[in-house]
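Note that one protein chain of the assembly has been removed; the remaining protein chains are unaltered in position.
Which chain is which? They are A, B and C, in the order written, and residues in each are numbered from 1.
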Amino acid sequence: MLQQYAHVLLFVGLGTIFALGAFVLSFLLRERGHDPRTRVPYECGVEPVGTPRVRLNVRFYIFALLFVIFDVETLYIYPWAVVARPLGIAGFWEMVVFIAILFLALLYAWRKEAFRWE
Amino acid sequence: MTLQQGVFDGFAVLTLGSALLVVTQRQILHCALWLIATLGAIAGFYVLLGADFLAAAQVLLYIGGVMVIMLFVIMLSHVPLVPQESVKNAQWLPALLACGLTVIGFGWTIGRVSWYGQELPIATNRGEIFEPTTASLGQLLLTELALPFELVSLVLVAALVGAVFFTRRPES
Amino acid sequence: MVPLTHYLAVSIVLFGIGLFGVLARRNVLGVLMSIELMFNAANLNLVAFNHFLSPYRLWGQAFTIFVVTLAAAEAVVGLALVLAIYRHMQTVNLDRFNLLKG
Partner (left out) sequence: MGIIFPAAWPPLARQLLVMLGQCAAILAVINLTVMFLIWLERKVSAHMQSRLGPMYAGGWHGWAKSIADGIKLLVKQDIVPTGADPWVHRLAPVIAFVPAFACYAPLPFGRQLAAVNLDIGILYVFAISGLSVLGILMAGWGSGNKYSMLGGLRAAAQLVSYEVPRVLSVVPVLLWVGSQNLSLIVDTQRHFKWFLFYPNPLVGVIAFLVFFTASVAECNRTPFDIPEAESEIVAGFHTEYSGIKFAFFFLAEYAFVFLSAGLGAVLFLGGGDGVLLPSWVWFLFKTFLLVFVFMWVRWTFPRFRVDRLLAFSWKFLTPVSFANIVLAGLTLHWLS
């Protein structure tokens, strides 16, 4: 099994080397421009207004939060799915209870209008 | 000096190096990126210990989930690009002493126990065992550990309810 | 064949670094990240003992999965709190969280 993961490590290593190699190649080949105006953040051509860190709304956080909760859930569904056949009907009802409880959590988030934006 | 020991040393250096950078970096987002490197190295340790499902779980959950939320909060909380206040608070010296004592204490205890320096696994006198773990984990989780398995869903619901409560706009 | 004590040494030092981070960092997000370090140090110990002492009965790994789940739940609620505090007090500096002081 270790040999397979050595192969995966090689994949990641080769991908990184390929990316860095392309960067170095581009560094050698590309043209040099030192006009400071080209380094101004792009805002459809007009002068940038205000600080780059504009006030952002919190609503994006809700989705990342739900994602982690349901990602943890998928982490428990995968081992069950792999051994579902030998486990038989008992394991299946156990899993249905697990999924039902978390489905309630989704309904709670839905009812609390977590998704509606003012 | 087998290949396995070499890879272990590489992961160890990566883990401890990036962990040190997590606690000392000035810009909080760089801390988060170094923490991602630490979590990746620990996933590598799990592979070296034959826990393949756990390594995927670590990458899927910690790096793909918890760290994404951490980056969200950092971006939403407008941490300045060049932070002004110093990284460490007033009590950093006593904290350093306390942690040093803890590490030395743990090190001393594992030095004194009976199996120190033993090579092969104590229970089985054969070599290390590397087998796929998902099936046996599923079997274990759903039969012997059925109760904690169901309690976990309650913990997740509680976490979700709490977090949704805090991020909802106060109806002031 | 990497002996067990090497894994324990790495996890002990990692735990020490995490503990230092919790005690000495000024930014609350830094503290939360150091807590994640301590969680991972404990997980590494669990998996190492499981691999060396009972490779066939994966109780150590099952326990680690529960630890990872609780760490994720803790991070979710903790970060929601930090965001709520930030929205209220416009700062993530731990020293300024002293509203409850008498």
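Structural remarks
As a working rule, a residue touches a chain if its C-beta (ideal position, glycine included) is under 8 Å from a C-beta of that chain, and two chains touch if they have at least 3 such contacts.
What you see is a predicted model, and the numbers here were worked out from it, not measured in a lab.
Every shown chain touched by the omitted chain in the complete complex is listed here: A, B. Within the entire complex, the positions of subunit A that touch the omitted partner chain are 1, 3-4, 6-8, 10-12, 14-16, 18-20, 22-23, 25-27, 29-33, 36, 38-44, 48, 50, 52-54, 56, 59-60, 63-64, 66-67, 70-71, 74, 77-78, 81-85, 88-89, 92, 95-96, 99, 103, 106, 109-110, 115-117. Residues 3, 27, 29-30, 33, 36, 52-53, 56-57, 59-60, 63-65, 67-68, 71-72, 74-76, 81, 132, 134-135 of subunit B touch the missing chain (whole complex, contact as defined above).
Keep in mind that, in the parts below, only the chains that are shown with their structure count from here on.
By number of C-beta pairs in contact, A-B leads when A-B and A-C are compared. Subunit B and subunit C, compared by their mean Cα positions, are separated by 6 Å. Note: centroid distance subunit A to subunit C, computed from Cα atoms, is 21 Å.
Touching of two or more other chains is recorded for residues 65, 68-69, 72-73, 75-76, 79-80, 83 of subunit C. Across the assembly, subunit B contributes 4, 48, 50, 53, 57, 61, 65-66, 69, 72-73, 76, 137, 141, 152, 156, 159-160, 163, 167 as residues in contact with two or more other chains.
Note for the complex: subunit C touches subunit A at residues 65, 68-69, 72-73, 75-76, 79-80, 83, 87.
Here subunit A touches subunit B in the complex through residues 1-2, 5-6, 9, 53, 55-56, 58, 60-62, 64-69, 71-73, 75-76, 78-83, 86-87, 91, 94-95, 97-98, 101-102, 104-105, 108-109, 112, 114, 118, going by the rule given at the top. Within the complex formed with subunit A, the subunit B residues making contact are 3-4, 7, 44, 47-48, 50, 52-53, 57, 60-61, 64-66, 68-69, 72-73, 75-76, 78, 80, 130-132, 134-135, 137-139, 141-143, 146, 149-150, 152-154, 156-157, 159-161, 163-164, 167-169.
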